[in-house]
Structures are given as structure tokens and as C-alpha cells.
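Report on the following structure.
The complex appears here without one of its protein chains, the remainder shown in place.
Now for subunit A:
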Amino acid sequence: MLGQNEQNIKKRMEGRVAINKILMVLFGLATAVGLVFLVLLFYRVLTQGIGYLSLDYILNFPAPYPEEAGIYAGLIGSVFLMIIVAIVSVIIGVSTAIYLEEYAPKNKFTEFIRVNIQNLAGVPSIVFGLLGLTFFVYMFNFGYTLIAGGLTMALLILPVIVVAAQEAVRSVPAEIKEASYGMGASKWQTIARVILPAAIPGILTGAIIALSRAIGETAPLIIVGAATAIYTLPESLLAKYTAMPIQIYNWTGRPQEEWQYVAGAGIIVLLAVLLIMNSIAVLIRNKFQRRL
């Protein structure tokens, strides 16, 4: 027989263990909520959009009737945008990262650049849209064109690329750098022939992930004037253009129910492109992930 005191302790202990179990289930359920909404979202988009998804949908321009509408202009517009964004942001971003990691003296100015990049990453994307509107659309007089949209997006994802490239450059071991210097290579030779080749998988992965963020961005493109109804493909950097998210936004806003399905089909295409981009990023990471 247990004494009164011991019984009390046993009871309290059982209570503590029980609460632990209950809350563990609660925590698990809370985690599941996020996952459930992810599944619901995919389910909803698929069931709404699949009926309108066809080869014609992918190859048609926007049209006044839902049955004839397609995402071709948006898809090609997004691809062109991403080419501009990739060229501009990767060149500037990787250069910035190399400067910060290899050349920058440890002083106030360097620290300022670092803090500045960190803060830029927290600026709402729509504010970048206002930046693009002032400078690219009006001041540089590009108007509502492909190049204005591309440059705005490039600045938007620049901080992400810089941070990814910095990490990639930093992860190149000091030994192989020193080996290169030991063979008489100059600083730039070491960077171009040793550091960059070793860092390229990391840079590529980061760049693709940043681009996949850019391809879904809508707000800044609205501000810098991506068009909604376009019946030709952009023929130059100074042509009007549209993009997938802009098309989806436009269709979502229409009151007739059929347009919801058209928008749903557009979302499936957009998500498919995102999936492909992210898979490539994962493939690159897995293929080149080796311990240096």
C-alpha cells in the first residue's frame, strides 16, 4: 500500500504525463493544419482548372470568351521577363557577392552594404514597383515595356541572389584557394578558375529559387504596367508585354464563373513551371553536392 503522500505524487505525475501527451497531439494537429490547407489549395486549383487546360489553352492568346482564352502571351512574356531578370540579377548579384566575400575591406562601408542588402530583402515587392515606375517607366522613359518590368524584377530578387551567392562563395574551402595562390595564380585567376567553378552549383540553385519567386510576383508588374490583353508576342525589349500572374489576376477579378476556371487553368500552368524550376534546382544541388 502506498502512503497518502506517495499517492498524491503519483497522481500529479500521471497528470503531467497526460498533459504532455495531449499537447503533443495538439502540436501535431497544428502542424497538420498548414499541410491540410496546402492540399486543399492544390485540390481546389486542380479541380477548377483542369477542365479548361488543353494544348489550345497553352497556345491561345487572351480572348473575350472563356472557351477561347489562353495563356500563351503570359507564358512567353514570363519566359522573356525571366531571361532579362536572370541575366541582370545574376551578373550583378554574383559580382556583389564576390566583392563582399573576396575584395571588400572590413570597414564601415562594407558593413553598410551588408545591412543594406538585408533590409532590401524586407522591402515589400510593391514598393519595388513604385521604384520601377519612377525610374524605368518615367525617368528612363522606357514606358510600360518588357525591359522596365524585367529590370524592376531583377532589383527585387537581387538581395536573394546576393545572399545565395555569398554562401556559395564562402563555402569554397580555403585550402584550394591557397593551393591556387601557391601555384602562382593571381587573385582574379583564383576567383575565375577555382572559386567560381566550385561555387557554381550553389549559385545556380540560389538563382533558380530566386527566379521562381520572381515568376510568381504580380504586384510590381501591375505597377510598372504589364498589359492584360495582348495579342502579339513582345518583339523587342521595348514592346508591351504580359505575364502569367497578370493574366491570372485579370481572370480572377472577372465576375462570370467561367473565368474562375480559366484562371484555375492558368494557375496550373504557373505551378507546373514553378515545379519544374524547383526540381531543376534540387537536381543541381544533389548532383553537385560533394564535400570539397
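Observations on the model:
One rule holds for everything that comes next: a residue touches a chain if its C-beta (ideal position, glycine included) is under 8 Å from a C-beta of that chain, and two chains touch if they have at least 3 such contacts; residues count from 1.
The rule is short, and it goes like this: contacts and distances are computed from a predicted model.
A chain of the complex is left out here; the name its UniProt entry carries, from "Twin-arginine translocation pathway signal", "Methionine biosynthesis protein MetW", "Phosphate transport system permease protein" or "Na(+)-translocating NADH-quinone reductase subunit C", is "Phosphate transport system permease protein". In the complete complex, the hidden chain is touched by one of A:Ser95, A:Ser171, A:Thr232 or A:Gln256, namely A:Ser95. Touching the chain that is not shown, out of A:Gly129, A:Gly150, A:Pro201 or A:Pro234: A:Gly129 (per the contact rule at the top). The chain that is not drawn here is touched, among residues A:Leu38, A:Ile83, A:Ala179 or A:Ala229, by A:Leu38. Against the chain not displayed here, subunit A makes contact via residues 16-17, 19-20, 23-24, 26-28, 30-31, 33-35, 37-38, 40-41, 44-45, 48, 91-92, 95-96, 98-100, 103-104, 112-113, 116-120, 122-131, 133-135, 138, 155, 158-159, 162, 186-188, 212-213, 215-219, 222-223, 225, 245, 248-249, 252-253, 260, 263-264, 267, 270-271, 274, 278.
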